[in-house]
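One chain of protein is taken out of this complex; the other chains stay put.
Read from first to last, the chains carry the letters A, B and C; within each, the first residue is number 1.
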Amino acid sequence: MKTANPLALVAGAGAGLGQSLLSRFQAGDMTAVGLGRSRPENPVGTFHELDLSDLEAVGPTIADLIATYGPPKIVVHNTAERVIAPFPETTLKDYQRTWTSMVQSLVVLGQCVLQPMVRGGGGTLIVSGATASLRGGPRFSAFASAKFALRGLTQSLAREYQPAGVHVAHVIVDGIIDTPRSRDLHSLDPAKMIKPGEIAEAYWQLAHQPQSTWTHELDLRPASEGF
Amino acid sequence: MKTANPLALVAGAGAGLGQSLLSRFQAGDMTAVGLGRSRPENPVGTFHELDLSDLEAVGPTIADLIATYGPPKIVVHNTAERVIAPFPETTLKDYQRTWTSMVQSLVVLGQCVLQPMVRGGGGTLIVSGATASLRGGPRFSAFASAKFALRGLTQSLAREYQPAGVHVAHVIVDGIIDTPRSRDLHSLDPAKMIKPGEIAEAYWQLAHQPQSTWTHELDLRPASEGF
Amino acid sequence: MKTANPLALVAGAGAGLGQSLLSRFQAGDMTAVGLGRSRPENPVGTFHELDLSDLEAVGPTIADLIATYGPPKIVVHNTAERVIAPFPETTLKDYQRTWTSMVQSLVVLGQCVLQPMVRGGGGTLIVSGATASLRGGPRFSAFASAKFALRGLTQSLAREYQPAGVHVAHVIVDGIIDTPRSRDLHSLDPAKMIKPGEIAEAYWQLAHQPQSTWTHELDLRPASEGF
Partner (left out) sequence: MKTANPLALVAGAGAGLGQSLLSRFQAGDMTAVGLGRSRPENPVGTFHELDLSDLEAVGPTIADLIATYGPPKIVVHNTAERVIAPFPETTLKDYQRTWTSMVQSLVVLGQCVLQPMVRGGGGTLIVSGATASLRGGPRFSAFASAKFALRGLTQSLAREYQPAGVHVAHVIVDGIIDTPRSRDLHSLDPAKMIKPGEIAEAYWQLAHQPQSTWTHELDLRPASEGF
């Protein structure tokens, strides 16, 4: 059924940004499919509960989706495993878990979608970064290390797939995303938080850049966020 | 006449990107005004021929425009003085001219528009950079030095005007812009050149980012451009 | 026996840079100890053959060394697991092995030496980076991802341990190191290769910077190496 709406995949589609991305893609007449560890309430489109770092789980799921909808036109990698602690309190397991859930999951995702996207005539893969993608601050040794790794990997993919018509982009999301959970955790005025729907709009625009003006990295932050 | 279409100013509005920006802004129901050293043929909107580095010329012109249309909502700084030569063949005058036309012109422009934009409730100032904004290559000592200077200045303005609601952004335009002149100068396949209308669209989107997701720097390059 | 020469540890002490570092440290009246997967011929000082990513192996070995010599004054992390291949030919195992041998090994090393160095009154930890620490090129997805990760981790350690008097620095080694193996592998004129003894001298200087002038990142490349 290649006549269905084209496929948009979000890996890391929890409540918050993940679901907002799927809403935006669905509003843009795409088949919205979320993947992630735990099913959010009333997910937008379809949701597949699975371990994103597990090729045995992700591979067949994405292969099925491609068989049904054709290769995806938009794919977003949007995982965060937020370990923040002083170095002596960060365990080897913390580093492994952070890397596996943030970096290995992009490798797995790339293995499942990139070659099909090439065969399908192109598309866009967007990777969500953070301030810690550019600066390893104190207490962020595990998180920054994984976000740096993700950025290096994304750059390499961007350069390898550019000639084949797949646009790979890295977005520095700098600020606290406004979700019910953020409002509980942070005392920050929600007016100073990033609206997930507005990030989704920016990703949508990225995914529709014409071939003569591809962006490979941009930052998104509230006007109120120092930088 | 504050009920006219809001003002969009392009400093450096020659044939090519400058005129494409004005077209896009006019299509978006703005009053398009170009400023620059030499009037292009059939300019879009209004064109004021002046030396952008000359406060005595730019100041009154912009003051008049503001008196008529209110403070601008979009301002673009888009000058390039392309000196490319080995260091021993680059004269002091080359450095001075490059700096004056590229950097002093942004200072002058900022002095004329930023405080009015604050009083007018905000807006966007976009500065066109280049690959040489990030890397000083051989034969680019004058050009890269000025483009670096522009980037430092732009960052400082972004941080100073952010709290006042003025969005200042820097765009790395990486590639050859497709203009009749580029086609004469370069042997590059025009399919591999950046389309000025597509850069204009990206600037338009930048100027319409909501306050929760401002971008301060992004790159734009053809899919065919190595980086 | 705290009156012995102070301890200098090199993790990744194979033939080439690792052994040159140990020679330099030994020449500077330090107790030179190398750690690594495989014992080089005629190693300088003492060599412990072990898996650097294995805390069970590295922990007791370093604890014994500290019991004998006191906390190390200089520690170098110098591992490279050079996987270079297009993305579709790079396996999940390649990414895991690259990350484990290059990044997990620094976590393990840090866990063994950093708190003792604080208690011992300070010292220097130097991490060897590469061009791929700053740029993810095509075919370098695994290697660049790990080198980026290492840089993020190193920055975080530098900021956490700076107040405690431990200097953590990252060195971008940009070029081919002149070793018998490099001469076999590459057709490059050895005069254009980096001399490992000269890198060792630079590391020695880094380790002796006074507290008022610490360097956190520097690059080292042959005069003949484009950049």
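One rule holds for everything that comes next: contacts are C-beta pairs under 8 Å (C-beta built on N, C-alpha and C of every residue); 3 or more make two chains touch, one makes a residue touch a chain.
Please read all numbers here as calculations on a predicted model, not as lab measurements.
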(message) Counting the whole assembly, list the visible chains that the omitted chain makes contact with.
(response) B, C
(request) Specify the residue from the set B:R119, B:R135 or B:H186 that touches the hidden chain. (result) B:R135
(message) So one chain is hidden, and I want to know which residue out of B:N5, B:S23 or B:Q115 touches that hidden chain in the complete assembly.
(response) B:Q115
(request) Have a look at B:R151, B:K195 or B:R221 and name the one touching the chain we're not showing. (result) B:R151
(message) What does the interface between chain C and the hidden chain look like in terms of residue numbers?
(response) 159, 162-163, 165, 167, 175, 178, 193-195, 198-199, 201-202, 205, 209-224, 226-227
(request) For chain B, enumerate the residues touching the unshown chain of the complex. (result) 55, 86-88, 92, 95-96, 99, 103-104, 107-108, 110-111, 114-115, 132, 135-141, 144-161
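In the analysis below, only the chains that are shown with their structure count from here on.
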(request) Taking CA centroids for every chain, report which one is farthest away from chain C. (result) B
(request) Please find the two chains that have the most C-beta pairs touching each other. (result) A-C
(message) Can you identify the chain nearest the overall CA centroid, using each chain's own CA centroid?
(response) A
(request) Give, as an integer number of Å, the spacing between the C-alpha centres of chain C and chain B. (result) 45
(request) Mind pulling the residue numbers of chain A that touch at least two other chains? (result) 159
